[in-house]
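Structure record follows, encoded as structure tokens.
What follows is an incomplete set of chains from the complex, kept in their original frame.
Chains here go by letter, A, B and C, matching the order in which they are written, and residues are numbered from 1 within each.
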Amino acid sequence: MSNKRVAVVGASGYAGEELVRLLLAHPNVDLVAVTSRQFSGKGLADVFPRFSHLEKAQALKFSDGDPKQLARDAEIVFLALPHGLAAEFAKPLLHTGARVVDLSADFRVHDANIYREFYGHKHPAPDLLGQSVYGLPEIYRDEIRDAKFVACPGCFPTSILIPLRPLIRRKAIDRRRILVASLSGVTGAGRKIEADYLFAECNESVRPYGVPKHRHLSEIEQELSKLAGEKIVIQFTPHLVPINRGIVTTIYADVGDDVVNLDLKVLFEGAYEREPFVRLLGEQSLPDTKNVVGTNFIDISWKLDPRTKRVVIMSAIDNMMKGASGQAVQCLNLMCGFPETAGLI
Amino acid sequence: MSNKRVAVVGASGYAGEELVRLLLAHPNVDLVAVTSRQFSGKGLADVFPRFSHLEKAQALKFSDGDPKQLARDAEIVFLALPHGLAAEFAKPLLHTGARVVDLSADFRVHDANIYREFYGHKHPAPDLLGQSVYGLPEIYRDEIRDAKFVACPGCFPTSILIPLRPLIRRKAIDRRRILVASLSGVTGAGRKIEADYLFAECNESVRPYGVPKHRHLSEIEQELSKLAGEKIVIQFTPHLVPINRGIVTTIYADVGDDVVNLDLKVLFEGAYEREPFVRLLGEQSLPDTKNVVGTNFIDISWKLDPRTKRVVIMSAIDNMMKGASGQAVQCLNLMCGFPETAGLI
Amino acid sequence: MSNKRVAVVGASGYAGEELVRLLLAHPNVDLVAVTSRQFSGKGLADVFPRFSHLEKAQALKFSDGDPKQLARDAEIVFLALPHGLAAEFAKPLLHTGARVVDLSADFRVHDANIYREFYGHKHPAPDLLGQSVYGLPEIYRDEIRDAKFVACPGCFPTSILIPLRPLIRRKAIDRRRILVASLSGVTGAGRKIEADYLFAECNESVRPYGVPKHRHLSEIEQELSKLAGEKIVIQFTPHLVPINRGIVTTIYADVGDDVVNLDLKVLFEGAYEREPFVRLLGEQSLPDTKNVVGTNFIDISWKLDPRTKRVVIMSAIDNMMKGASGQAVQCLNLMCGFPETAGLI
């Protein structure tokens, strides 16, 4: 089987750079194009010295990103652009038959009204909204295999949906009272050149943000509602913490008097025993971002609290890997029939 | 008014060192003794070079800490020992008439059974349990003034009780469904020489711990129950984050349909407008540890969430100041009739 | 004595903010104006919530900074602007009789040609070059007292000149072979909103920069040459390290066969025993930024190396305090006849 030709649009952001790293090392793909308006014309290895030993990287130059050219050169195009810009590329690319994996938030939500409510502006391409598959393999593996257009989940949603899915489906928890607190490293904000993300503003600082209605709620609630078969509204608070990468999420849900009988080990193992990127820590140890950083794993552990009749589920991911670029490569592997772990372990 | 003579027992831990810093600079006290078994015989300024320019520090040597000698030398003795050791000093000191401010957890809980449940061993001096005043000036200012024996609150409880007090007293929230997530810097663990607190284990790491029954729940629930006049059980999860100092706490409580009418600004200003160390940020800005580190302030902000009918209250403190040594000095000021902010602003 | 009226131009950068913090707490001054083009019209306490409890801060609004108005309102004006902009304010202010303390690099070097060589453009006000006093109290205490116009030293120069001065003056070292390596926290770059200073670019990163001809060499060599009475050229390499504040400097100089006789303790104590902000650690302990951060001290220690016949001198300062705003306040104290440590200890 000859290698797939792939391209990365927006390759100079954090997610784009990580995607480039993964694709350069992937045994089944050839990275044929990288784009960046800021660095157009410059060599990939000059902009990112960490790739300078790779012949493939030495041969690549950033281009402006002409969709037609990209469609000719690549079979699969990754979009790693800031929110709001994906449609401009997705439309012509899909039209010419390229498959598209979008890492932005633009096509995760299927309802243009909800998009508007959470993102504050009209959706730029509502006609495309129904065409994307939500790129979370643990839920949509089969749909992703055949998808022309994949919208990769946000980092927070990934850390929340995977742990909650078995509980929702088994109706083990009170769906109306789910509460989630997440802690995220600073790359989660992207390579945004704003005062808020300067070293001296983030270092020795911890702060909540996006309270009470962070944008990711739109996709989290959409997916939870689908799983539940009814509308679900949750509480969600992200906090910014001074690490480069990593998310820890703590989820609380009421289990009522079932707290004494609920066998979470059986529940989680039944759901995820064979998933290549889900590691169940059980009740023995709690997740720590340092165990997942640089990997595509999600670590999950849980505790029942008989005092409050709640379950506390905790997860950890690398926001750049399972939370963004690693997951995009996992989707690629499914789309192309590669081993699901190719280039990721 | 001549200066009060004070001593610090356990002056080589993080809280003890911070207390020494504050007391050396306090205009109304003379620090007459510091103790540390580890450093007994060494000069204070030799162990802590940051104090080396202070004549007072140059004159002080660590002693072993003989309670009788301490009682002779000092009018007020601070205990900054690891948990479980305070009784050994508190007993003889109180007996000889010294006033004692204890920063450990040993005398915060008034019920020996609850102490045993949460700390895993019998209380070492149950007869003293009823004699201490819980050293949170925002609740017990008058009692602290006259107290012989003050048990300073834990860092997490401080960050939780001050924001919740007005809501509990005004019955604005559902007392059965309070949920708290806290993020703490590493000094919160004390100067413990354990692998878990090594730099390379904490840096680039974020992790929950003490799930689901952290020891501080014992005093948090005791104090909330007193405020409510009924037994309160809450959910509480601390997380360790890679900063030296600082706690951010996010509190969730159900307000039901009152969510449309609740005027939290009025409520909080009514409660705290005149408190010297409470800063109300309102809904405009969210707390950030970097705004409180090095100060004795607690910053509080809030948001009503009409989607979930909850209130989200957020606070930030310096765990070494308002969460420990600063608060101890605030208590000292009350006990001695000094201005409450003396040595703290 | 009534309080001096002072103003800070460029009060929203890191040095400006730190200066505001010091001046708000200073017992002998009234801060009457703060300027910032970016925040003009906004309240000081709104922009910097850490000052929000201070009545003085609540009363101050950022203005655009009209030099005439400033000259009417303030007796002493601090300039904390990015390099190249000080002349625009210094000229009219000095003309109207205000005294000026400039924290930028613009008036530290007295030779317009050297300025041009190191800063890459013509000096904007060469006629003012001869009028400023180099604001390093350990060398120019008397001149600063009477100065109309003080140019505060750079952070690196401060950490280098104070340790080298006694050695140069006593001719204890080979002046042609001095070599300096410095490590600086990220605030040293100012509040520059550039990709290089984003959290994820600086965290877990250590890098040299400004090799081999950093701009600060111009003032370091000017001052060393003055001390020596002959032209001195040195080697200097700064490195950026992931801390908010602090500089550690290591200085190497050849002492030849005198290595066996040189009594550095006598030399340093003779020079600095009575300096209020110089702490001599001697050979016993090495400097650590954490002992000086938040203070105006410079910690100095030294080692003779008989193997290489060199002396190794190490210093630590807080780049925001002794390296910038603290030193500016120390100059203010001298200029106004206040105790030299007023507002600084």
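Assume a contact is a pair of C-beta atoms (placed from the backbone, for glycine too) under 8 Å apart; a residue touches a chain by one contact, two chains touch by 3 or more.
Note that this is a predicted model, so its numbers are computed, not measured.
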Where 3 copies are displayed, count of copies in the complete assembly: 4
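Quick note on the criterion: only the chains that are shown with their structure count from here on.
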Same or different, please, for the chain B to chain C contact, judged on whether over half of the interface numbers appear on both copies. same
Just the number, please: Cα centre separation of chain A and chain B in whole Å. 39
When the centre of a chain is set as the mean of its C-alpha atoms, what distance in Å lies between chain B and chain C? 37
Name the residues of chain A that each touch 2 or more other chains. 185, 201, 204, 242-244
Report the residues of chain C in contact with chain B in the complex, numbered from low to high. 49-50, 52-53, 204, 279, 281, 285, 288, 290-292, 294-295, 297, 299
Residues on chain C engaged by chain A in the complex (per definition of touch): 14, 185-187, 191-195, 197-204, 242-244
Taking the touch rule as given, give the residues of chain A at its contact with chain B in the complex, in rising order. 177, 179, 181, 183, 185, 201, 204-209, 211-213, 233-235, 237, 239, 241-246, 248, 250, 252, 286-290, 293, 303-305, 307-308, 310, 312, 314, 316
